[in-house]
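Apart from one protein chain that is not included, each protein chain of the complex appears where it belongs.
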Amino acid sequence: MSKKGMNRREVMGAGAALAALSALPFDAHSAEKLVAATFGGTWSEVHRKFLAPAFKKRTGAALTQAVMLATQQIAKLTAAKGGTPPFDVAILDEGPALNAIKLGLIEEYNPAKSPNFGKLLKPFQDKWGPSVTMQCIGIAYNPNKIKTPPTSWEDLWDPKYKGRVGITSLASTLGMAFLADINRLAGGNESSMDPAFKKLKTLLPNLAAVSANFGAHAGLFAQGEVDIGVQNFNFTQTLKSKGVPVEFVRVSSGTPAWRTSMHVVRNTGVSDLAHTYIDTHLTADLQTALQQEPYNVIPTNGGVPLCCLVKSQIAEKPSDLQKMVFFDWTKINAGRPDWTNAFNRQIRV
Amino acid sequence: MNHSFDIDRASFRFVFFAIAAVCVFFLMFPSVIILILSFTGEETLRFPPPSWSMRWYTALLDATELQDALVLSFKVAVIATVSSVLLGVAAALGIARSNSGWARFLDMIFMSPLILPALAFGFAVLMMFSLLGYRPSLWTLSVGHTVVVVPFVLRTTLASLTQLDPAMLESSRSLGAGEIYTFRRITLPLISRGVMAGAFIAFMASFDNVPVSLFLQDARTQVLPIYLWDIINNQLDSRAASASGVLIILTIVLMVVMERLSGVSKFMR
Partner (left out) sequence: MTNRLALLLPKRGEWQLALPLALFFILFFIAPLLLLVVISFYNDQLMTTAGTGQYISFFSDGLNLTVLWETLLLGVKATALSLFMGYPLAWFAARAKGRTQAFFLFVVVLPILTSVVVRTFAWVVILGRQGLINKTLMALGLASEPVRLLFSELGVVIVLAQVQMPLMVLPLMTTLQRIDPNFADASNALGAGAWRTFFKVTLPLSMPGIIAGCILVYAACVTAFVTHTLIGGVRLLYMPLFIFQQAMDLQNWPFAAAISVVFMISVLLIIALLVMLSRSSRAQIYG
């Protein structure tokens, strides 16, 4: 029996003790805990930097923010239906939001628990959950490599960009909205994406990569893998602020946009806390901070005047926001699973 | 005669040495790159880093989600390892002594998690737990991990048992010791190194496991590799590099410690 090295009994004993200790809940404090979904890229950044501290200051509760695409949130909530949901606050783009309502995954938003709800502009006050912002898309490009700024989606098809274009899959709204827009421009509507798929096929030689989500997509710009591509207004500005050479342009055919809203998940045990979290996102203070560069999040609170880059690049006054291109998300939701399958097959190398 | 031998032998050695050297470089290169990159002062990962800083390491101190993930990974790994040792050592003792077809069959079954696509297994377990009404939790994760890491403990313990000199057990018995006493005082201590090596490998395998964790965890219970996976896929900052750097350094330290304690490397098949 060797003396050096641990005695096996001791190891077993230590192991069993460790296991027992591990099984105990590891909460340092017994305060309430909220798990909120957030989007990747800029979103998780602003939520971490601004929303989390404001929320914690307001309630003192523990907070976890988990990054998930809207479609993934729906998938997880559906899988957990009937029991405790895996997170308490959902953040959804218009399409998935309609889905969530239809599937009974979220509860109606209670304005009584949310003092700032009434301060939102009318179009953003929805009974199922307030809109926290509008997102819009256009083209992002590297001004060091591309000297003449693009002006329309057609520029992505330009042969001189072979192997340099980036788009996202249909799992993210960024990708879906792009597909819906080229569909619209090709003469189609939300009932069928055939015109879009025909057009997409001709784009394949130009593609450098298709990203599974917009966070990875932004990363490709940062790494120089992609020189031009579909991109969200907000993310472009954030990338720019990190020193990545990138510029955003709106396309001449009209800027596709959609609302992004936050919701309280059904059956969550912390409904009040969830309402407070969402309410914090609606406050004038937070929305003003988020509107500043480099985040440029479009505000929905009536008391926050449009300013900075949002004003100069997107909308001078709130009514301008209504002039963008909107889609019928109910119709899109109906076809999305089939289109996702078709898209995954078409982009294959 | 000697001449042709030399050239032939020299060319053989040269080619082999060249390939082996490239291989060694190949194996160490990525970890080194990540370590270097983790000290970048920039927000994006470009090599070579235009500026240097410790900021991404200090950023880790604020990352509560990272710390939670680390703690959870540790807990799951401990539970999975302890379970694997208890179940695996017992099974190894049962199988090693018998030469029957049953033993061989069981050996194959117990080893199969190593070759079956773990992703498919993770999905299958998720469905089973989901249909039974169990939500992803520490326990579902631990169960899934135990299945995939117990083969390691089994392997090293079996290897140890077969290296056991039966003469020791014979002499113990001839001196009048009972079966259980022999087991406790002779067999167990002699295989302890093998068991510990297996436990170490099992622990690391659980800690690093992705395919099973991908399915069996959720926003409330996120393990470290999945958390890293998320920040690499979804976010733009360089915390992925510093988190990776910490993990690499930790692994090196652990390896050196375990090598000193029990000569783990002898048991890696």
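Letters A and B name the chains as they come in the text, with residue numbers starting at 1 for each one.
In this text, a contact is a pair of C-beta atoms (placed from the backbone, for glycine too) under 8 Å apart; a residue touches a chain by one contact, two chains touch by 3 or more.
Everything quoted here is computed from the prediction, not taken from an experiment.
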Among shown chains, those touching the left-out chain: A, B
Full-complex contact with the absent chain, from B:P136, B:G198 or B:P225: B:P225
Touching the absent chain when the full complex is considered, from B:V125, B:V149, B:I191 or B:A219: B:V125
Where the unshown chain meets subunit B, residue by residue: 4-5, 8-9, 11-13, 15-17, 19-20, 22-24, 26-31, 33-34, 37, 45-47, 86-88, 90-91, 93-100, 102-103, 106, 109-110, 112-121, 123-125, 127-128, 131, 143-144, 146-147, 150, 161-164, 166, 169-170, 179, 204, 207-208, 210-211, 214-215, 224-225, 228-229, 232-233, 240-241, 244, 247-248, 251-252, 254-255, 259, 264-265, 268-269
Residues in subunit A touching the chain absent from view: 71-72, 75, 78-79, 163, 169, 171, 207-212, 223-225, 337, 340-341, 344-345, 347-349
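In this text, only the chains that are shown with their structure count from here on.
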Centroid spacing, where centroids are CA-atom means, of subunit A and subunit B in whole angstrom: 35
Residues of subunit B that touch subunit A when the two form their complex: 42-46, 64-65, 68, 71, 74-75, 78-79, 81-82, 85, 130, 133, 135-136, 138, 185, 188-189, 192-193, 195-196, 199, 218-220, 222, 230-231, 233-237, 261-262
For the subunit A and subunit B complex, residues of the former touching the latter: 1-2, 5-8, 11-12, 15-16, 18-19, 22-23, 26, 35, 37, 40-41, 44-45, 64-68, 76, 79-80, 83-84, 86-87, 212-213, 215-216, 218-219, 222-223, 238-239, 242-244
